[in-house]
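What follows is one structure encoded as structure tokens, with my remarks underneath.
Entry: chain A
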Amino acid sequence: MLGKLIKHELRATAATMLPILGVMLLMSVLTNVGARVMDGRQLPAALEVVFVLVIILFFVGLVAIGFVTVYMMVRRFRDNLLRDEGYIMHTLPVSVHAQIWSKVLVSALWYAVTGVTVVLSVLLVAFDVETVKILGDFFGELFRAIVREDYLGEILLEVLLLMILASVVLSLSLDAALSVGHSFAKRKMLLSELTFVGLLILGSVFTFTLDGMVPSLPDARFISDWRLICAEQAGILIAEGAFCYCVTAFFLRRRLNLE
Partner candidate 1 sequence: MTILECKSLTKSYGDVRALDGVDITIEPGRIVGLLGPNGSGKTTLIKLANGLLVPSGGEILINGLAPGVETKKIVSYLPERPCVPDWMTARALLGFYGDFYEDFDRSAAEDMLSRLGIDTGAKIRHLSKGNREKVQLIMVMARRALLYLLDEPIGGVDPAARDYILNTIISNYNPAASAVISTHLISDVERVLDDVIFLREGKAVLAAPVDELREQQGKSVDQIFREVFRC
Partner candidate 2 sequence: MEWRFEGGAPIYAQIVGTVKLAIASGELPPGERLPGVRELALEAGVNPNTMQRALTELEREGLVYSQRTAGRFVTDSAEAVEAARRELADGTVKTFLTAMRRLGFEREEILNLLEREENHDDSGM
């Protein structure tokens, strides 16, 4: 059943996310064109205003799109599980675990896709023959470095895995906050926001305490230090994620409060 939930989740979220990401990419193309057309040329004032606007919008979009994706995922979780649609979703013959995993995995996917879109947008803005060459050189050099240096590939991979893990934990903490906030009769969104702040505080206290407990290894070589940091970060994230998961599952199963 998890597969079917994910299928419907993808379908539902794609309906909002694809247009948003599409607009972002379109704006980067327009920015690219605008920058070139305006470069050293005198344009009619109206056209110039349009291009400047597009360029401003592009930068605003670049900053905002991450938040937009987070907002969309929050809204989807709330509308689908904690409002009217919840009557249908919570009476499907699927476990609450499948419900949570389908939401979290699909959210994490969209965070990743958003990340890729941001990178792609920047590339599209900078796109000309010269940048292609520079990029080609950069990636070639990077690849050679990965092959040459023992640990570069590992570090990049670990950073990537940590980012994916962090996005999963972000989804889980948002979902936990929403589930707690919506178990109350009134002021559901305000209480969700407060719960999220509470979870953030709890998370930093936890990290802080743990930092004090784990001894640093001043004599270790760079890479083993790095591995330790990674393991510690992953451990913290997994613990936080597990906590948020349990909170979400408990509140969805035992404290559901649909209107």
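On how the list was made: all candidates are chains of the complex that A comes from, given by their letters.
Going forward, contacts are C-beta pairs under 8 Å (C-beta built on N, C-alpha and C of every residue); 3 or more make two chains touch, one makes a residue touch a chain; residues count from 1.
Keep in mind that this is a model prediction, so the values were computed, not measured.
Here chain A touches, in this complex, candidate 1 (chosen among 1 or 2). Interface residues of chain A facing candidate 1 in the complex, by the touch rule stated above, are 1, 4, 7-8, 11-12, 15, 80, 84-88, 90-95, 253-254, 256, 258-259.
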